[in-house]
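Of the protein chains in this complex, one is absent; all others appear in place.
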Amino acid sequence: MIEGLFFLLFFPGLAFQVVCGLAFEWLDRKLLARFQRRVGPPWYQPLADLIKLFSKEDLLPKGANHLIAALLPLVSFSAVLTAGLYIPVAGFTPFSFEGDLIVILFLMSVPTLAYYLAGIVSLGVYSVLGGGRSLLQFFSYEVPLLIALSGPAILGQSWSVAGIMEAQTVQGPFVIFQPLGFILAIVGLIGKLKRDPLDIPSAKSEVVGGSLTEITGTKLGLWHLLMKVQAVVGIFLVINLYLGWLKYLPAHLSILVFVIECLIMVVILSVTSAVFARLRIDQLAGLGWKILVPLALLQIGFVILMGV
Amino acid sequence: MSQIRFDEWVREIREAVGCECEPYDGIQNEYTIRIPAANLRDVMGILKDRFDCYHLSAITAQQHEDRPEELEVIYHFWKGEGISFVMTLPLESLVIESITPDLPGADFYERELAELYGVSFSGREEIPPLLLPDDWNQPPPFLSKKD
Amino acid sequence: MRKITVPIGPQHPLLKEPLSMKLEISGERVLGGTLRLGYVHRGIEKLAQQRTYVQNVHLIERICGICSHVHTTTYCSAVEAILGIEIPPRAQYIRALMCELERIHSHLLWLGILAKHVGLDTIFMHAWHDRELVLDIMESISGGRVSHAANEIGGVRFDLDEENETLIRTNISKLHDQVSGVLDVIENEPALQARTRGVAPISTDLIRQYCMVGPIARASGLDVDLRRDDPWPPYDRLDFNVITHPDGDAWARTIVRAEETRESLHLCEAILRDLPGGDVTVRAPRKVPAGEAVTRSEAPRGEVFYYLRSDGSDQPARLKIRTPTLPALSLLPEQLSAINVADIPVVLAGIDLCIACADR
Partner (left out) sequence: MEKFKKRFSLLSAIIQAWFDKPETVGYPFLPLVLPEGFRGAIVIDPDKCTGCGLCVRDCPAGGLRLEKKSRDEFKLMHHPASCAYCGQCERSCLRGAISHSNALVAATTDARELVVVLKEKQG
């Protein structure tokens, strides 16, 4: 009971994920700043931003549904945190069951749908536009992402993340067999996190703040926080599925390797956001369905052939 | 790189429009012709069709201190060099025929004149507010009317 | 699909200055829109009539925060034309040098803004970093980053000494490298091209009908540049290429401005090479005899037009200013129809808006 509570609240639950989320944001901003010849924020900046947002007045347009607008970030935050619980951190797996990958993928989609709803309930013009865009984007990246992520599951013959990691200790990291799938997973992750260059739903120069234009104060702070945590959970998931060969190593070394892998992922995400321009929504749809989906299917075909 | 053969232009405008139009040595760096306001549209047509000159730089309106009862309007055209058409309007009837059908680019300049000086332009659709607030109901701000 | 009206402005992250557009949007498609100006109308034309010619130099400088020097240059040459004085050749060259530096700075600023609007913040930062070199030059020779106060009636305020010239030379050769770097990136960046190619093309015919000027006209194949066609000295003695592009879309505007930046760098070098000696000012009387004058200059955004009438006192009787953004704005509603929502930033950036200029 006490142990379960510890898992929930501290490691690998709430506290750990929030700290990781803030660290991720800081690293990301710092990296981006250095790519742009700036100094970048100090380490406490993400926390300071969060505290500032939490202390701000909470406003909504007249006629907006306050209850739903407040529930949406809470629901998505808990969905993301729950997803995080099932993902092994450096090989440490408190909760695991066969099929948890599907649960994780489902829970990871909750914020996107909530984001769409947040746009609709907050009644702003830009919110509605941004919400519509987020749904369009969802359909473009989600299908290739799901197909790609089923690659490791088929190869590892398990639908649990821990099981897939187990399989990799025998067969070697899956990134070797599925480099294409790894890239697709990263593209899908960028789309999921609405990061540059796939920040179409929240493109500042077009739809101001996207769905969150009218959201302020604590709610906005929660939204920002949950997106950071989502990024961390996504990174952990991709690392475990494609680079999960840590069982070979002694415990302290496996933690080190895991941290290095995470940093590499952060660098990849930062570089992509630094060097690519935002796509137009029709360009994204074209990319998703004409390029990513066929590539994902190709990868799956290859994986199935390997399995046989 | 002058492309304006001024004397020839003045002659042709005179012949084609059949109006008073007197060139005078008014504005520096610029050929200047005084024309009656009523003939503006015809002159504009000739400029465009015969001389291929339709870069309108600006429309200036001003009141001279010694002649406060009239508004002077200057159309500044350019083709390698500047050429200006000067006309005067009495304050009681500030009406000019719009040249936007020939030259859509004159739209903003006409609207500016309409709002700031109260000049009305015939032959174009209702002018929606451009510079002044939507609820502006005072006289045109740049026009000084001495009663 | 349901039509909604989306307001862009007066406050919007897209706009650095207030301008109001109301756009009809259906789904992701823009159907059309209307435009309102006047949010930064400061009545400068009227204010100028209440100040002396000397004070007006500084008032005029504050019309625009980017192309301030070309405004004062045009104003001063109008006053000088009525006074009938000719400024010394060295002053002419220094004025032209400042104009070209300003063009480089304006175009780099613009490239950054375009990149920012399409979500490419890295290019934005890099272009503005390079622009900082130009601002450094201007700050060290004139004393101000943006408001240079370089002109006065009858010449320029400062002279270039040895030290300044070396600074300009070194900074310009540095700029050559860095600008080539940034321009290389822009010209070879597929993501940027994907966003700008074929967006909101303007035909040459439309350009002529709407009296468009500057880089926008040149990007639609209209070969017009006041520095060549109606030059004030020393441009009639300088040799440079006028860049045109036949396509007329946002990409053509990018290329034209990028190439012009290079051309201006060469011009700066040529000006420094040919810089004649002598004085930089002649004495100008405070009172200007009665008369009228028109002057035009090629600002970074196109033709700047000044009409000045003097009634013999020390204050202008009428000062009419027409800035290049005004014709560009008159074509904006035309351009903002039948495009995607995502193209709005590109279209707006392509115009190189300067609302403060347009409103005056």
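Labels for the chains are A, B and C, by order of writing; each one numbers its residues from 1.
By definition in this document, contacts are C-beta pairs under 8 Å (C-beta built on N, C-alpha and C of every residue); 3 or more make two chains touch, one makes a residue touch a chain.
Everything numeric here is computed off the predicted structure, so don't read it as measured data.
Every shown chain touched by the omitted chain in the complete complex is listed here: A, C. Of the candidate positions C:28, C:152, C:260 or C:352, contact with the hidden chain is made by C:152. Touching the chain that is not shown, out of C:32, C:84 or C:144: C:144 (per the contact rule at the top). Remark: the omitted chain is touched by one listed residue; of C:24, C:132 or C:263 this is C:132. Looking at C:61, C:80, C:100 or C:343, the residue that reaches the missing chain in the full complex is C:61. Residues touching the missing chain, restricted to chain C, are 51-52, 54-59, 61-62, 122-123, 126, 129, 132, 136, 139-144, 147, 149, 152, 157-158, 181, 184-185, 188-190 (touch as defined at the top).
Even with one chain removed from view, chain A keeps its contact list with that chain: residues 33-40, 271, 274-275.
We adopt the following convention: only the chains that are shown with their structure count from here on.
Each chain gets a centre from the mean of its Cα atoms; for chain B and chain C, those two points are 26 Å apart.
Averaging C-alpha coordinates per chain places the centre of chain A 62 Å away from that of chain B. Mean C-alpha positions place chain A and chain C at a centre distance of 44 Å. Residues 32, 35-38, 125-126, 128-129, 132-133, 196-197, 199-200, 203-208, 274-283 of chain A are the ones touching chain C in the complex. On the chain C side of its complex with chain B, the touching residues are 34-38, 41, 43, 45-46, 81-82, 208-213, 224, 228-230, 291-296, 303, 305, 307, 309, 311, 317-318, 320, 322, 326-327, 329-330, 359. If you check the complex, the residues on chain B that touch chain C are 1, 26-30, 54-58, 60, 62, 64-65, 74, 76, 78, 80-82, 84, 103-109, 128-133, 141-142.
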